[in-house]
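To start, the structure itself, in structure tokens.
Not every chain of the complex is shown here; the ones you see sit where they belong.
Letters A and B mark the chains in the order given here, with residues in each chain numbered from 1 onward.
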Amino acid sequence: MVLKMSVADLEAFMRDEFPQVAQDFTVEAAAPMRLTLRLNVGERHLRPGGTVSGPAIFALADVGVYLAVLSMIGPQALAVTTNCSLDFMRKPVAGADLLADVRLLKLGRVLAVGDVLIRSDGAEAPAARASMTYSIPPARQG
Amino acid sequence: MVLKMSVADLEAFMRDEFPQVAQDFTVEAAAPMRLTLRLNVGERHLRPGGTVSGPAIFALADVGVYLAVLSMIGPQALAVTTNCSLDFMRKPVAGADLLADVRLLKLGRVLAVGDVLIRSDGAEAPAARASMTYSIPPARQG
């Protein structure tokens, strides 16, 4: 298995296709079926009390699995999330970025499934766990 | 069963406790164990192509169940989401608000479970389905 998109490719793709959110994320590492994504936590991700919001955690898991899929199949902006399950287990550490460790468990012709462990940068115990299913559109023929 | 918070109470609570997101939502209706919440769709909720983003749909479901719980137990800002499952089934209609119909299925001493159907205003087929579990902190004694 070889990556079809490098870390630099993935970041360029995000900037081009999702300019609104590209600055929220940094791809820390990519390997076959694995990817680590950082949420660059800023004011807009916080709830009162300084905790990262649920929607920001959802977005981190969702973008993480999406980029892991793209790293394997190449830039196809049309893959869509069909299902997600999330467990919120611990309050994120105030003021810390979040790191998502993504593992693709399945990369089929039609569906891809990834699971994600999310923790505050510097913490060991996970703040959240997610699994996401993506539907992959039929390849466009050249 | 009687509501401990009316639509007006819920909206005032949102403005006080979650000023960053209060403007995103309008409580359309509240009844025992049921609530309808509108996402006032704006530019910041959209992905390229004009579709409402996944995180915005997550937020709508999450806030909807949260407010439904509060309507029954009164203002306790400390209830936290512990689990969520989401199915994304159809692309939301571009330019339309989203409406979430929330039904509380369980309101226990420790856990509350709600399910949510989300559709574009004016559409019949659901865009998404969610279920959310909230952990309710032990009541603070006076």
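By our rule, contacts are C-beta pairs under 8 Å (C-beta built on N, C-alpha and C of every residue); 3 or more make two chains touch, one makes a residue touch a chain.
Quantities reported herein were computed from a predicted structural model and do not represent experimental measurements.
Chemist: Total copies in the complex, given 2 are shown here: how many?
Modeler: 4
Just so we're on the same page, only the chains that are shown with their structure count from here on.
Chemist: If you average the CA atoms of subunit A and of subunit B, how far apart do the two points sit, in angstrom?
Modeler: Here the centre of subunit B sits 24 Å away from the centre of subunit A.
Chemist: Touching residues of subunit A toward subunit B in the complex: what are they?
Modeler: Where subunit A meets subunit B, its residues are 17-18, 20, 44, 47-48, 53-56, 58-59, 62, 80-89.
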